[in-house]
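To start, I am sharing the structure in question, which I have written as structure tokens.
In this view, the complex is presented without one of its protein chains, the others remaining in place.
Here the chain labels run A and B in written order, and each chain numbers its own residues starting at 1.
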Amino acid sequence: MSLELKDLGITEGTDMILEGITFTFDPGRIYVLMGRTAAGKTSLMRAIAGLLDFTDGDMYFNGEDFDVLPTWKRNTSMVYQQFINYPNKTVLGNVIFPLLRSGVNMPEAKAKALEMIDKVGLRNFVDRKPGELSGGQQQRVAIARALVRNADILLLDEPLMNLDYKLREQLREDFRELFTSTKDSVTIYATTEPAEALLIGDELLVMHEGRIIQSGVPAEVFENPNSVTVAQIVNDPPMSILAASVSQGTLSIGHALNSSVPAHLAGIADGDYQVGFRASDLAIGLDGEMTVQGEVDLVEVAGSETLIYLNTPTGYTIVQEEGIHVHHAGDKVAITVSPQRAFLFDLTGKLIAAPGN
Amino acid sequence: MGTKFYKRLFLLPGLLLLITIIIFPLLFSIRVSFSSWNVSRSGLDYVGGANWTRMVSDADFWGSMLRLLNFSFGTTLIQYILGFALAFYVWQGLKAGRLYRLLWLVPLMTTPSIMAIVWRSIFREDIGAANGLLKGVGLPTIGWSTEIIPAMFSIYVAEIWQWTPFMFLFLLAGLLILPKEPFLAAEIDGASPSRTFWRITLPLMAPISIGAILIRLIESSKIFDSIFVLTSAGPGNATETPTYFLWKRSLTEFQIAYGATLALTYLIVMIIVLTIVARVLTYISRPRGW
Partner (left out) sequence: MSKVLKYAFIIFWTLFVLAPLSWAVVTSFKTPEAVNQGATFIPWVQFDPTLAGWRDILGISGYTNLIPNMINSALITFFASFISVTLGGLAAYGLSRFRYGWKYYGNSDIIFFFIAQRILPPVVLAIPFFLLLKSLNLLDTHLGLILVLTSGLMPIVVWLMVDFFNQVPREIDEMAMLEGCNPVQAFRRTILPLSKPGIAISAIFAVIFGWNDLFFALVLTFANVKTLPAAVVALNGTVTPFWTLAASAIFSILPLIGFVFIVERYLAKGGFTGAVR
């Protein structure tokens, strides 16, 4: 019961929306689609659901041509990022609907529906209409409705995007629990948040401008992004990319910082490169051999961390600090760089070497 | 049974019914405009563009088109202003607003031709209410159907009474959908009511206004019922509009071929004029950076 995509593409006039999508999704696994907005995640999911026609390539499910089946004959569920529920049905009515549509009789449907409603924690709201519920509750109804019939394919399109921070964290945990009940389904989950990918996904697909540019176990992709683009997508906040060069055993970062070539970069040919640093691998104001002068551009307090955006002579950098620190725009600070945490990319953006963990 | 089947199922019944009902008459009109079918000679012969040349120099026809410009644009403009004022006051909050709303909608639920009869009885020179009131306060009576301006006035009154409620309804619905934020911002910035109206309310209402105006222009261009009943296009042909003129030629004088020619010309002119008006209105109301 695998979903197989072969060279799938969607072209609308002169716009390329998807291109060359080739992948096999196996049941019982959770696939996370990551990419920026407009990378093609939603289009891909809608194509799988049958809501969007594709122009090139093939799609097979369980060996059979999926393309000939209209949406209502594909056994697929979807959760949207805007909370979509049937507004004139109650919560129970909403969750029961898909079961009744697939021919389950009323008593059994009711039991299954109530069980799922329990699982998402909305037992007390069975008789309410979606309009009377909060955003988080509405989305949970949508999730319950999508999961209750154990469809062959389960699609979730950034389901947590419109919820607030706390709710997102909580539901993320709930997803791990909920997805154990969908053992036989192909689950595809789209998001822009790396944390969700790491937490939920069995396999990660990184999408950019309509193509899949890397796939693999999430941790793998994190440790070895195959290009600057991937590195930017899977890191939040994005990596700081600086110019660098290697020459006779010396790694020169941004023509300002020189160090001996670190272990993981031993044997690299001399030449010009780019290096990338995770925001959490940079620090401010510590004593150390490797510092670059920077001027604070912007300070952002996010949750329990502070993000500092800085201009440096070597390029624009972002530093992530634990806790809440006070900095002002225009402050001149020293940024500590750890060469052994450098990701090395060639000038085209391809990964040469990554630091081990 | 794929998506294509259902796609067609939804649209085609209605579309095909419409096409069948309209297409034959339209094609027939085109064909007959090249014939000379009239009261003495029925049947489809071919006379080339004779009717069309006649149409170009038909002063009466073009006169009626000009008069239509007057009636259509004039009544629509007045209806817009009055309707907007009414909608505006209700939107701002009016005591007994709901009552007024229902009351002001009544004209929309009346039959124009029948109301025209009522207006006729009001504007009758001898026993009508209008002259009766004038006499009562010592003013001279007016020849409502014998003089041009009063005749036009009576048409205007009937049309404005009948259709301002439509503008009222339409514009009120538009006002009710407006977002609150711009108004809150204006209030905080200390804008005067007049400034708020001209700089915020009116521009925000631009799309709805254009829609309402276009609809009324289209509908009022067909004005027939009130002309037919109230003035019979009189005095003379002072209030003769294209629809009445066409009706006279086609259906009372049986100049079927020529009537068809006039009708098609009318259609083409209307489409052109309406497109121009739509473009102009959209252009005027495009957002400008302040």
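Throughout what follows, contacts are C-beta pairs under 8 Å (C-beta built on N, C-alpha and C of every residue); 3 or more make two chains touch, one makes a residue touch a chain.
The structure displayed is predicted, hence computed values, not measured ones.
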item: Among B:Pro150, B:Gly174 or B:Pro242, residue touching the chain not depicted; value: B:Pro242
item: Those residues of chain B which, in the complete complex, touch the missing chain; value: 1, 3, 6-7, 9-11, 13-15, 17-18, 21-22, 24-26, 28-29, 32, 82, 85-86, 89, 94, 100, 103-115, 117-122, 126-129, 131-133, 135, 161, 218-219, 221-222, 224-225, 228-229, 242-243, 246-247, 250-251, 256, 259-260, 263-264, 266-267, 270-271, 274
item: Touching residues on chain A - with respect to the absent chain; value: 49-51, 70-72, 74, 76-78, 80, 82-88, 97-98, 101-102, 129-133, 135, 138, 145, 149, 162
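Here is the rule we use: only the chains that are shown with their structure count from here on.
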item: Distance between the centres, which are taken as Cα means, of chain B and chain A, whole angstrom; value: 56
item: In the complex with chain A, residue positions of chain B that touch it; value: 1-3
item: Contacting residues of chain A [partner chain B, same complex]; value: 68, 70-71
